[in-house]
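Before anything else, here's the structure in question.
Removed from the display is one protein chain of the complex; every other protein chain stays in position.
The block that comes next holds subunit A.
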Amino acid sequence: MQFSRRRRLVSQPQDGLYGHCLQFYGRPPAENISLAEFETFAFERLKLLKTVENLGVSYVKTSDQYTKKLYSEFSNLNFPHKAEADDKKEQTEYEKRRKDHISHFILRLAYCQTEDLRRWFIQQEMDLFRFRFSGLTSKSKTEFLHQNNLQYDTVSMEQKKALVDKLVSSSYAVSGATVMEQDFYKVPFQDALDLVRTRKVFLKGGYAYIPHQDIIAIVLNDFRTRLSKALALTARSLPAVQSDERLQPLLSHLSHAYVGQDYSIQKNVGKISLEQIDPLSTKSFPLCMRQLHKSLRENHHLRHGGRMQYGLFLKGIGLSLEQALQFWRSEFIKGKVDADKFDKAYAYSVRHMFGKEGKRTDYTPYSCMKVILSNPPSQGDYHGCPFRHSDPELLKQKLQSYKLSPSAINQILELVKGMHYQLACQKYFELTHNIEDSGFSLNHPNQYFMESQKVLGDGKDVKREPETPHREAAASKGLGASRQNAEEMEDLDALFQDD
């Protein structure tokens, strides 16, 4: 079967194509594959990437648990992992590597179409690559670098001698003795941004001095650059692929799978009155929104980050544009902003949120992941995730003031300590709604709100979310997936119910 011009090329002998268990995906596959295999490969890689995403939120990426869970997913899905392909299993190892190769290229087709999709795909593939590369033995790493022609400038002995103190204090795992033994690479700081960002590398004159053990940082950067270029190229040749009516629906299916429920559906517009917001904020708002609401009422102002996070949430629970304008104006003019200033400086951004200005994008409410991972709050900010961005001591006081029992507070703080912020929030939900097991896995503030309304039986006032299959899809996305429903994800179709 032939799928695109690319696959129509002469099928070459595949020996020696997969000389290493890890690939840089430099060359696209040139063989013919069946439609069934195409589909299976794509689904399984997608599943792998989703696991990568889920685990990345729940665990520190270098922790044992992360490694263990991801490793087991690898073997479940038959992706290559171990460097040493023992001879007996050579054939299966070849199959695994082939699958790794082909499935990566299929998803490139599905995920090259928009900026958002590309970002998601690159992020997951990078995490995947990092995980696999760091699992390699040092010998195997060198082989990989060699096979893929990755060469970096090393730092001379004299230079190392001169900088030894600084090199030692820039990296956790380098000591005075090992500095002289191991290679250091000197690259422009732009090529090692992850190390720069976290201050885990020595910088001098615009160059980063990277110890051999951190070489993953530069390799990964190379990986990112190449992949992002490749995706841009793929996007250009996409029309040719999409003209194949067998592939088109499949690809669009695949690319929709990652998004999950976005809570932007406007069916519930106007179902909430402004007077309801105060009582709802204590009953049915997740802590992050309750905090924003409270500080808005107290300070009659919210900074940009807070306005975005809270404003979009309110839009998601059903405030209309007119209501939103009224809501924000009435609060802001109680503070330092007069009505005139509000109309000039803030009304625009409210309309913008509703897609009535600028690019006219109808913005979607922020998910937990977005709240937790992007734009952390700084001085004067009240946005973010209270479980992630509060001092544990302050969080404790806050929970006490909300009349939670000491044992309940401890349960929540334990989860926070383990960095399970969404689980902590879900625990808070269960405790405040007096239910044992909420039966959903929380990944969106608006989901919290709807679930709460459902439990409280006030559903008549707000739009009730019917039990559609996309609830399952959403569930498989969130933190809960890492708990027990990883297995429940077997039904892959659940992933595709969103569109």
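Throughout what follows, a contact is a pair of C-beta atoms (placed from the backbone, for glycine too) under 8 Å apart; a residue touches a chain by one contact, two chains touch by 3 or more; residues count from 1.
In this section, contacts and distances are computed from a predicted model.
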- Using the UniProt record as the reference, specify the protein name of the hidden chain from among "Glycosylphosphatidylinositol anchor attachment 1 protein", "DNA sliding clamp PCNA", "DNA primase" or "Cyclin domain-containing protein". "DNA primase"
- Note on the structure: Full-complex touch with the removed chain, picking from A:Q151, A:S378 or A:N434, is A:S378
- Query: In the full complex, which of A:Y66, A:F105, A:Y207 or A:F332 touches the chain missing from this view?
  - Reply: A:Y207
- Identify the residue among A:L77, A:V168, A:L238 or A:I333 that touches the chain left out of the display. A:V168
- Of A:V196, A:V269 or A:L413, the residue touching the omitted chain is A:V196
- Task: Check each of A:H146, A:K341 or A:K417 against the chain that is not shown and name the one that touches it.
- Result: A:K341
- Message: By the contact criterion defined above, which parts of subunit A meet the unshown chain? Give residue numbers in ascending order.
- Response: 166, 168-170, 172, 189-190, 193-194, 196-199, 202-207, 291, 295, 304, 341, 344-345, 359, 375-384, 386, 389-391, 393-395
